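Right, chain A next:
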Amino acid sequence: MQTAQAEPATDPVLAVNNIEVIYDHVVLVLKGVSLAVPRGGIVALLGANGAGKTTTLKAVSNLLHAERGEVTKGSILFEGERVDRSSPNDLVRRGCIQVMEGRHCFGHLTIEENLLTGAFTRRDGRAAIRADLEKVYAYFPRLRERRKSMAGYTSGGEQQMCAVGRALMSRPKMILLDEPSMGLAPQIVEEIFEIVRDLNAKEGVSFLLAEQNTNMALKYATYGYILETGRVVMDGDAAMLRTNEDVKEFYLGVTEGERKSFREVKSYKRRKRWLT
Partner candidate 1 sequence: MNGPGPNETAMRKAEPRAERADGAPSAPPGRSTGEVLLAVENVSLRFGGVKAISDVSFDIRKGEVRAIIGPNGAGKTSMLNVINGFYHPQDGRITFKGETRSKMRPSVAAAQGIARTFQNVALFKGMTTLDNIMTGRALKMRRGFFWQLWRHGPAMAEEVEHRKFVEEIIDFLDIEAVRKVPVGKLPYGLQKRVELGRALAMEPELLLLDEPMAGMNLEEKEDMCRFILDVNNEFGTTVALIEHDMGVVMDLSDRVVVLEYGRKIADGTPDEVKRDQKVIDAYLGVAH
Partner candidate 2 sequence: AEDSNFVPLFTYRTGPFSGSGIPIANGMRDYLEMLNQRDGGIGGAKIAIEECETGYDTKKGLECYEAVKGKNPVMINPWSTGITLPLIPKAKVDKIPVLSMAYGLSASALGDTFPWVFNPPNTYWDGLSMIIRYIGEQEGGLDKLKGKKLGYIYLDAGFGKEPIPMFEQFAKDLGFELKLYPVAATDMQNQSSQWLGVRRDRPDYMVMYGWGALNPTAIKEAVRINYPMAKFISIWWPSEDDAKSAGDGAKGFKELNWHGVGTDFPVIKDIQKLVVDKGLSQVAKDKVGEVLYNRGVYNSMLIAEAIRNAQKLTGKKAVTGEDVRRGLETIDLTPARLKELGMEGFTDPLKLTCSDHNGHGATFMQEWNGEKYVKVSGPLKPMTDKVEPLVQSAAKDYAEKNTGWPKRTEVCDKAS
C-alpha cells in the first residue's frame, strides 16, 4: 500500500508531515502520520476506534497540550506556515477551527450564547455575526427552537448541532470535523453533510473530516486517508477508496455488492490488518 507522501496536493491548506504524538510522556499514539488537505478540498480521515483520528485533529488544532499530549516529531503547516507551536486561538484566528468529538458545548450557556462564543475571534461587527447566526438557525431549525435553553439540558443531538453550528460561526477557512454525524438522526446526518458540501462549494471552506460513517464520508469527500493504530495505511481518491475491496469489506459493509443484514453477521470477524 502506498503512503501519504505520494502526491502532495498542489496548494495544501493544511499539511501534516510525519508527526508523532505522545500522551503523558509515555503513550505513543501517532507513529508518523502525514496528510495534506488541498485548498477547497474535503478530506476524510477513516479508521477504527483508537486509530488516532481524534489525536491527529487535535494535533492540528493545538488542543493536545490541554490533554498532556505533545507532538514530538514532524511539522504541521497551515497555509504554508508552521502552526505546531502556536496556540489554539491563534489558529482559529487564522481560520482553522475544530469541532470536537463528543459535543463539548458550554453547558451553562444557552444555545444562542454557545453559538455566539463561536464568533469570539471575529471582528467584523454585530450585523455580520447576526446574519451568520440566522444562517446557522436556518441550517438547524431545531436550534432556533431551543435557543434559550441551557445547552447542558439539551439532547445529545441538539448539542451536536450546536457544536457544529458554533464552529460555523467563526467563518473558518478550514474546519476539522470530528465525528459530526455521531448521535444525529439520519435526516440530520445528511443535512450536515449537505452543509459541508454547501460551504465547500459556495465559500470554499476546506474540511478535514474524521468519521466513522465511512459510507457518508466517502460520498462527500474528495480524498481519504485510512488510519490504523497511528499510521496511515492507505490513502487515495474517495472514488478509488470506495471501490477498494478491503475498504468495502471493512468499512462499507458491502461484500459482493450486497449489504448484508446485521442479523446475519454470524461469527466474529477477526480483523485483517494492513500492517502487522
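Quick note on the criterion: a contact is a pair of C-beta atoms (placed from the backbone, for glycine too) under 8 Å apart; a residue touches a chain by one contact, two chains touch by 3 or more; residues count from 1.
A word on the picks: all candidates are chains of the complex that A comes from, given by their letters.
Since this is a predicted model, take the numbers as computed values, not measurements.
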**Asked** Looking at this complex, which candidate touches chain A: 1 or 2?
**Response** 1
**Asked** What part of chain A is in contact with candidate 1 in the complex they form?
**Response** 27, 46-51, 101-103, 142, 146, 149, 153-158, 160-161, 179, 182-190, 212, 214, 250-253, 259, 261-263, 265-269, 271
